[in-house]
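I have a structure here, written as structure tokens, and I will follow up with some questions on it.
Yeah, one chain of the complex is gone here, protein chain that is, but the others are all in their spots.
And now, chain A:
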């Protein structure tokens, strides 16, 4: 759940090919260091939420969305500026695919194999059910259609968390198309800002209208209803907002950022989950808005005290592995259950986190980084073919794994 930021950072690596270079000023890696730290905080919140220690940690996903909107839109607007208003959409989607899909494919395969080898039958059953949707990046709509309540049914689905990856992928597919139409000619940034703001407002209205107190899966996982987080992030990446922040000055940004960081932290601590008052009637929107302004301030005043705190090394390191950590943590949380480990509470959490971090680090070192930075075969037509072959192999694996038989012998006729 961090691809955007990584892409943004990576775009400033001098070793990267020219077509990935960003026109942003050189030497500004520190500018995004607090954002990496924010990613670290976001994944930390999600980890603690999923291990039962922090009820507001699910808001980390919202923070990821805002970061994605901000960083991806920044990259796309940079490209339009550098290319005279044009976007190379195929190249963009190729970079996204290279960044996101290999790790996703490995996670799907690894989870299926682990569930097959050692998981309870129900976990394997739903992993097999959900895997095609996850691979197609449509998991969120699959869960909505199946009425799989995120808040009460996720414990049996190892891919339940990947709804958010699907939302991001769908955003990466559609938003550049919008920008290709809107971000050309004079006042491009102003138009993009207007579209992002209008889209966010529409998304909020949809969330309010579609909110169902009995089952919030539709609004929690719908791409349309969560789009405001991505679009508010996108709004912050436009020139009008940058100019506004510049006029306000760095001290104002620093204080605003500090206040927002404290406010967001308080909200995370106060929110207990889907039942929190107003969560789906403006609460999530305000949270996303606060995150968006915080991100803009952090990018504008990276040396402010709150930015330096966010940029501490452990948080940044977590931020750097946040995508694969997000991918792996939930299936491992289910597989390393209390029953299996024989331990509970923080002891179990330590095991789950250690296993997840190890898997994430291996994914980054062995899969993500080599494919992004070193493997020449991973680019262009060859890269596309290899990716297709990888997903074909995944489909074969999916087809070969025997479907578990559940329910046999569960009814004792003598007790009826």
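Quick note on the criterion: a contact is a pair of C-beta atoms (placed from the backbone, for glycine too) under 8 Å apart; a residue touches a chain by one contact, two chains touch by 3 or more; residues count from 1.
Note that contacts and distances are computed from a predicted model.
Student: Out of "SGNH/GDSL hydrolase family protein", "Tripartite tricarboxylate transporter substrate binding protein", "Sarcosine oxidase subunit gamma" or "Cobalt transport protein CbiM", what name does the UniProt record list for the absent chain?
Tutor: Result for the unshown chain: "SGNH/GDSL hydrolase family protein".
Student: Looking beyond the chains shown, say which of A:52, A:121 or A:240 touches the absent one.
Tutor: Reading the full complex, the residue touching the unseen chain is A:121.
Student: Just name the one of A:117, A:400 or A:416 that touches the chain not displayed here.
Tutor: In the full complex, the listed residue that touches the missing chain is A:416.
Student: Take the complete complex as the reference. Which residues in chain A touch the chain that isn't displayed?
Tutor: That gives, for chain A, the contact residues 121-122, 125-126, 129, 147-149, 152-153, 155-156, 212-215, 217, 275, 405-413, 415-416.
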